[in-house]
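Below you'll find the structure, written out as structure tokens, and then a few comments.
Of the protein chains in this complex, one is absent; all others appear in place.
Then we have chain A:
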Amino acid sequence: MRHPGEGVLRRLVDEPAGVADADRGHVADCARCLEELAGAREDATRVGAALSVVGVRADSDIDGADVDGVDVDAAWQRLTAVPAERSARATAPRRGRSILRRPVVAALAAAVVLAGAGTAAANDWLPIFRTERVGAVSLSTADVMALPDLSAYGDVAVTRDGEVHRVRDAAAAAAETGVDVPELAVLPRGVTGGPEYRVGGKVSIAFTFAAERAERAAAGVGERMPSPPPGLDGSQVRLVAGPGVAAVWSQAAGVPALVVGRAVAPTAVSAGVPFEVVRDYLLSFPGLPDTVAAQLRAFSNGSTLPLPVPGDHVTSSTAQVHGVPATVLATRDATMAAVVWVDDGVVTAVAGAFDADEVLAIAGEVR
């Protein structure tokens, strides 16, 4: 019979019950397969050891108790506590308790505004554009998995002018970022007090395409890369976003909270290769789901920022804010909504524990 594939041999190493009897019988009598099995076993053991962590048992049983000394009660307390101040970090879900309680939309809004990360968040997706508007791209977890990992296709270098951090007041935020700090003349019902201000510096992502590496990466997963268009190999694409500022209203437990953010909108430049060429090439990468590729291709003008949205949890629609097109995002359980718009190269986002109509009304009041 045919020799079983490397995947079957690998499964024989640590889950032999999952391998068909015929395959097991073959391997037991086949010198070549036994040799490959030994190699698979050796690699698995070595990698397992290298991945091991003190206090974390290697290849544990499925009983959930594979980490020694972890205090689950303390961890639960931490999750459910209302922190007076969580340290501001570049990843959105840790920024303030409004986001703690309402992570989905607020995280998206804050990430886009503060770090221009809307594009980077989709696993380093890197179109070439000047943001004039925002459009939602609905992604499932599986879609995000399938997006091309750019670092496999060239060199990715990220530089940022400082981490996201808290500043004293609006004046300090304006001085540090040069961005008009968003103001709300009238606070919506349920929101009181003054906001905290957080600022983030300019973020720059440079990607240098390497055709040979891309071929290798594709071959590694059994795919073939499409031939790169002339001039693309070695060419560089640079994405720049920020600086930005966010005003965050946080309240005691149970009271709605609000985030209003504004930043210099992302732009991207390519060294000599037209936008359409790079876009079509990126969209032809192996593994990219057709539905996602079609959505991204619809951003055909090089000026719409594709905002990745977890389609299973969030709906998107469009509206007008201050006379420009805006994208409205709302969680399917209607507990949270956000609106994002771009005006003259500046992106503004409003997010909070409101429904879509309420958040649009608030957006209309933002100065």
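What we mean here is this: a residue touches a chain if its C-beta (ideal position, glycine included) is under 8 Å from a C-beta of that chain, and two chains touch if they have at least 3 such contacts; residues count from 1.
Methods note: contacts and distances are computed from a predicted model.
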Listed names "Cytochrome c-type biogenesis protein CcmE", "Iron ABC transporter ATP-binding protein", "Tol-Pal system protein TolQ" or "RNA polymerase sigma factor RpoE", with the criterion being the UniProt name of the chain not displayed: "RNA polymerase sigma factor RpoE"
Absent-chain contact - pick from A:Leu9, A:Met225 or A:Leu282: A:Leu9
Which residue among A:Val72, A:Val324 or A:Ala361 touches the omitted chain? A:Val72
Give the residue, chosen from A:Gly25, A:Gly48 or A:Gly364, that touches the chain omitted from the document. A:Gly48
Under the stated touch rule, tell me which residues of chain A contact the chain that is not displayed. 5-11, 14-15, 18, 40, 43-44, 46-62, 64-67, 69-70, 72, 75-76, 78-79, 89-91, 93-94, 100-104, 123, 141-142, 144-146, 149, 151-152, 158, 217, 220-221, 254, 287, 312-313, 331-333, 335-336, 353
